[in-house]
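Here the complex is missing one protein chain, while the rest keep their positions.
When the chains are written out, they are named A, B and C in that same order, and each has its own residue count from 1.
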Amino acid sequence: MAEIIKNEPIANGIYRMSVFGAPLGRAGQFFMLRVPGALDPLLGRPISICEIDADKGETTFVYQPIGRGTAQFAALLPGQQIEAQGPYGNGFPLKGGRTVLIGGGIGTAPMLQLAKELRKSDPARKIDVFLGFREEAYLEKEFESYADNVTRNIGGYVTNDVDFALDATYYACGPSVMLRAAAKAADEANASLFVSLEKHMACGVGACLGCTCQTEHGRKRVCKDGPVFDYREVRDAI
Amino acid sequence: MAEIIKNEPIANGIYRMSVFGAPLGRAGQFFMLRVPGALDPLLGRPISICEIDADKGETTFVYQPIGRGTAQFAALLPGQQIEAQGPYGNGFPLKGGRTVLIGGGIGTAPMLQLAKELRKSDPARKIDVFLGFREEAYLEKEFESYADNVTRNIGGYVTNDVDFALDATYYACGPSVMLRAAAKAADEANASLFVSLEKHMACGVGACLGCTCQTEHGRKRVCKDGPVFDYREVRDAI
Amino acid sequence: MPSNPLKLTLCGISLQNPVIAASGTFGFGHEYAEILDVSRLGGISGKGLTLNGSAGNKGMRVYETPSGMLNSIGLENPGVRHFVTHEADYMRALGPAVIANLGGHCEEDYLEGAHLLNDADIDILELNISCPNVKAGGMAFGMLPETAADITQKVKAVSRHPVMVKLSPNAPDLVAVARACESAGADALSLVNTFLGMAIDVKQKCAVFENVYAGLSGPAILPIALRMVHQVAHAVTIPVVGMGGITSAEDALKFLMAGAVAVQVGTMTFADPKAMLRIIDGLSDYCAQEGLDNLQQIVGIL
Partner (left out) sequence: MPSNPLKLTLCGISLQNPVIAASGTFGFGHEYAEILDVSRLGGISGKGLTLNGSAGNKGMRVYETPSGMLNSIGLENPGVRHFVTHEADYMRALGPAVIANLGGHCEEDYLEGAHLLNDADIDILELNISCPNVKAGGMAFGMLPETAADITQKVKAVSRHPVMVKLSPNAPDLVAVARACESAGADALSLVNTFLGMAIDVKQKCAVFENVYAGLSGPAILPIALRMVHQVAHAVTIPVVGMGGITSAEDALKFLMAGAVAVQVGTMTFADPKAMLRIIDGLSDYCAQEGLDNLQQIVGIL
């Protein structure tokens, strides 16, 4: 059980929630969040770690209330409790050298903690961040603390802004169309690209087989073996 | 939908919640309260009006978190919404002359608004209040604003403190044992006694027939034809 | 002036929309008429009637379960004669289509009840052969195709009203029962009635209900009810009215897409008395968004 410290809109239809007491994870991992007590909604909702403040013991999520579960989250107030099971999933591999981060919509959320960890692991490296939004940008300022460049795109194709021919590691999270475009570009440029996938989940830990997908190395569970994969492995599942 | 103004414990395991925006009722009526959105708990919980502040448009409830629904209420914070359907039920008949109010445990709650209305209807009348609690008293002070005497009993039988032989109207709400004792005493003294009954409810409006009881005048619905009855009518249902 | 996209015809009766209050959850309309504009409903199915009325079951009658409820009302009702003389005209005056729900303990009761209802100005007789809460009650008739067909055919022979048979989800072979009722002349089918369930009071170490088992309704049963409506709608050609846990316009659309021409809403009305009005508004919005001339165009598209 974690305690809600803050829970506020940061853009139209986008909320940021900070909680205290959830075990600390790492970039690319997620929690199954659930309002305690009631049996409906029943299952936890997978929500990525957006930022970790290890000193304060706080984890921040950025989420979009789109259905019953997430709408319930938006109604919570500081001081109330939320069940935060996790951290689950493999997280992003922290590669050395130059890195390019591509986030689309709510997929920008996990990129922030990734930028933070990449920066911490190497204060001198180059980190380029590309953010794509449909209508309104968010988290831009936060990225500026860790990135060298933050490019944002509203209403267009963020992947068009990205040069995939650099000697860099690329990380992407966002809607399928965006990931497919990134994969195509990475193919053409022979780039190294890691993608974070989304699937409907029940358990989040690898037990129910609700989120499996076909990969180059057999069937894998997005929640447990992912959500982050080398895009070449999961080409058919994007 | 009503907005929560206050929601705090006032004794061990007893909460008081004030809401704004619920239609104003009268003493003895109740609301079906429900946390909006989720489908579990599904049904509203019948909770009596404890006090009405007509000027502010506020209704106050006093409740005991004993199960899933009421425990959910206790976790709500000011600013959050609660569905308050009602007011339902007949309410207490406001008789003239001397009155004696008997409340047991959480059954003290509806008596407060009754005292208020009785006092308002006749500033000169005599109002005696008897409150029985198992371990800890609450609402005592509030009753003092309207009553001439407030007698409390902790751990004993509150009905033993009451003289049923007065030329007065008696009102009682509390656990069945208490109501049965009051009915017996009223029988012996030939007193006029109104009791507020409790039954498990689904609709609260008289449509589901989940709360019917056998009365002297045929089957009646506690939610719609009651919850307040002349005790003689519902002797077998107490 | 564009015509009302929600209107439909059920058993030759014109309904202004496909949202009907489910039997046993709306009385005869009085109570909710004080709280909401009941004239906006498509129809109202009244509390289940038995020939001579009944005081219903003893003991606990309603019990909440996760996203659902068990009830053991046991058809408490004032009897068919009372309905004919005191309730039918009131219901007619409310505006929505009037459906009388008739249960029975034996064939004679059903037939005499149906006969008496010929004197009432109702639109549809809903033949309840599926109430699980009365011993030797309606559900016995609804479990097997033969008995269901038999009572349907006999009631049809007596009644001047269209007959909609209400099916039990507890029937071993629901589709066979549905087909049998169709062959026996049913004008429409409605389903589902409640699922047989059980509750135990752990503290008291006893069953919560005097009858031990009771009927489960509410959102919890929606996925099973939807599957059953889909199966039945694909097996018969008469209209099917679907129900079971509907809470929203989206839920209602699911039943329509699965093959129901109309829906009934029960338990959700208890939780939110205005649920049916919300659903009607939502269906209107849906037609506008999708550019549908008539909502019936989506019936059975799955």
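Throughout what follows, contacts are C-beta pairs under 8 Å (C-beta built on N, C-alpha and C of every residue); 3 or more make two chains touch, one makes a residue touch a chain.
Bear in mind that the values here come from a model prediction, so they are computed numbers and not experimental data.
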item: Which displayed chains the unshown chain touches; value: A, B, C
item: Residue among A:Leu39, A:Ala74 or A:Ala137 touching the omitted chain; value: A:Leu39
item: Hidden partner chain, residues of chain C it touches; value: 65-68, 70, 172-173, 195-200, 202, 205-207, 212-213, 216, 218-224, 226-227, 230, 245, 247, 250, 253-254, 257-258, 298, 301-302
item: Positions on chain A where the hidden chain makes contact; value: 34, 39-44, 83, 85, 200-212, 214, 219, 224
item: Chain B, residues in touch with the chain not shown (by the definition above); value: 39-40
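Note that only the chains that are shown with their structure count from here on.
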item: Most distant chain from chain C, judged by the mean position of its C-alpha atoms; value: A
item: Mean-CA-position distance for chain C and chain A (Å); value: 47
item: Approximate Å spacing (C-alpha centroids) for the pair chain B, chain C; value: 35
item: Residues within chain C bordering two or more other chains; value: 66-67, 219
item: Chain B: positions in contact with at least two other chains; value: 39-41
